[in-house]
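Note that one protein chain of the assembly has been removed; the remaining protein chains are unaltered in position.
Let's turn to subunit A:
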Amino acid sequence: MVNIPSSINDPIPAAEVEDVELYHPHSWWTTYVFSQDAKVIAIQYSLTAISIGLVALVLSWLMRLQLAFPGVFTFIDADRYYQFITMHGMIMVIYLLTALFLGGFGNYLIPLMLGARDMVFPYANMLSYWIYLLAVLVLVAGFFVPGGPTGAGWTLYPPQAVLSGTPGGQDWGIILMLSSLILFIIGFTMGGLNYVVTVLQGRARGMTLMRMPLTIWGIFTATVMALLAFPALFVASVMMLFDRVLGTSFFMPAIVEMGTQLQHGGGSPILFQHLFWFFGHPEVYIVALPAFGIVSDLISVHARKNIFGYRMMVWAIVIIGALSFVVWAHHMYVSGMNPNFGFFFATTTLIIAVPTAIKVYNWVLTLWRGDIHLTIPMLFALGFIVTFVNGGLTGLFLGNVVVDVPLSDTMFVVAHFHMVMGVAPIMVIFGAIYHWYPKITGRMLDETMGRIHFWVTFLGAYLIFFPMHYLGLLGAPRRYYELGESVVNPPSAHDLNIFITLMALTVGAAQVLFLFNAAWSLRRGKDAGGNPWRATTLEWQTPTTPPPHGNFGKELPVVYRWAYDYSVPGAPEDFIPQNEPDPENRSREHAS
């Protein structure tokens, strides 16, 4: 019988694998640039993702300026507007959120929180980053080629994506976009395999799956989903690239364009939509699940209470991950697919509300009678819960076929998905940066600047997106370059558009303050020490801060308890690190 600790006093099993030998860098280049250390790779991923995210932020400003003041900014013509929309969406969803959560936080936190030296294959991990960087550069190249980037919308629906009427359709734009996506997926697969194998096979002694912090559960499940969902996008990208470059007709029906019959015929645009959304819907949860995990840990640490219903939280993550593979066609209610599918997909979609609601209840119950410290990570975590509930409720509207049909392609949809997968995960990203910055740099971020940043971002986001719901209910369509004076855009609604734009500029400007804070605190910030939040998880127990290459010095940690021993009755302090033995069997692990 293998020796599994059935009670906390049982001995921890012996090491099954000998300690790994890491590649130790010999030069500046291999230490900071071509580094195989997951922590350096994480920072490279994060900085690249945030840089390209700033480009997307500026693009959103330009779109808002056009909507609020049509005709004033003459360099924004209709083509440019569509290019901005497309690049904004694609960058935010894939190159910022996916890369930052999995490549950034995944790389930094998985080995540290699991008590591992590094990812299992540091070399492949390094390649993953460099291919990601290449993908970003190919994407950015779109801005500098004749015809500019593609303007097909982030969903790249054919046939318009490869026709001459769409910006970049018959130029370089769409080719670069599809190539960049293919590169991203190849690069991500290298990293993703690393994350999954590290979680499954590279944990410390005593670290069972059911003792992993929820952050790791979220990132792990999201990575598994990404490895199964990205293939659909990969295939769709390859096929559309062939349609565009080789003249195949995978997605192209017979089309007359400007009076000329095109060479295409017999292809199915709906097929692309199915492939795209088989990727696209899990993608929502690829972004959301790491956010769920991280926010659970932030709430637990900053409310000094164990997470309520840990096991339920784990299973909810896994069930949401599985269900998200059978709901994709709720993005296609108006596509012309068989209406009977709508019934099936509406049902599966609404079932997801159950595990999601369990998570929200558990977060709230964790807060209940907790010792809540309104630190900046906690503020962002609370902001996430409220925003996520808001976005989830409008999701109920859009998940039902009959309600979705009139709301489809209106600003209501824009408001919904920005709340649920734009603002909410970004709240968590900020919370996580404020939380782990002390571990990464050894210094605290400035508190005052952080509070201003939070309140402007949080309130501003609501002032941007709440009015947008109203515009959508009025019937204002999305992706329209200019509405003019129309029944869906009366003068009052237009004033609202100006208001939204002003708020968008303000919230964007607040991010500059955040960047300044991050740069300023790097040298001037308060010294953080090893464990400023008095947290239990292993990354806070490293011998030095920031952690050295190999993370844990000579001896790897041994795990004796779960990640949530906060405010344990009778314990000398209000937290007990995971690597502290538990001779008196005080851990609350089995009480939950």
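FYI, a residue touches a chain if its C-beta (ideal position, glycine included) is under 8 Å from a C-beta of that chain, and two chains touch if they have at least 3 such contacts; residues count from 1.
Rule of thumb we're sticking to: contacts and distances are computed from a predicted model.
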Record-based protein name (UniProt) of the chain missing from this complex, from "Tripartite tricarboxylate transporter substrate binding protein", "ATP synthase epsilon chain", "Ferric siderophore synthetase subunit F" or "Cytochrome bo(3) ubiquinol oxidase subunit 3": "Cytochrome bo(3) ubiquinol oxidase subunit 3"
Option from A:196, A:323, A:415 or A:528 whose C-beta touches the chain left out: A:196
Candidates A:250, A:333 or A:380 - the one touching the absent chain: A:250
Sole residue of A:31, A:164, A:268 or A:506 that reaches the chain not shown, by the stated touch rule: A:268
Identified contact with the non-displayed chain, of A:89, A:187, A:206 or A:370: A:206
Footprint left on subunit A by the chain that the document does not show: 1-4, 9-18, 23, 120-123, 189, 192-194, 196-197, 200-211, 227-228, 230-232, 234-236, 238-239, 242, 246-250, 263, 265-268, 271, 275, 278, 558-560, 581, 583
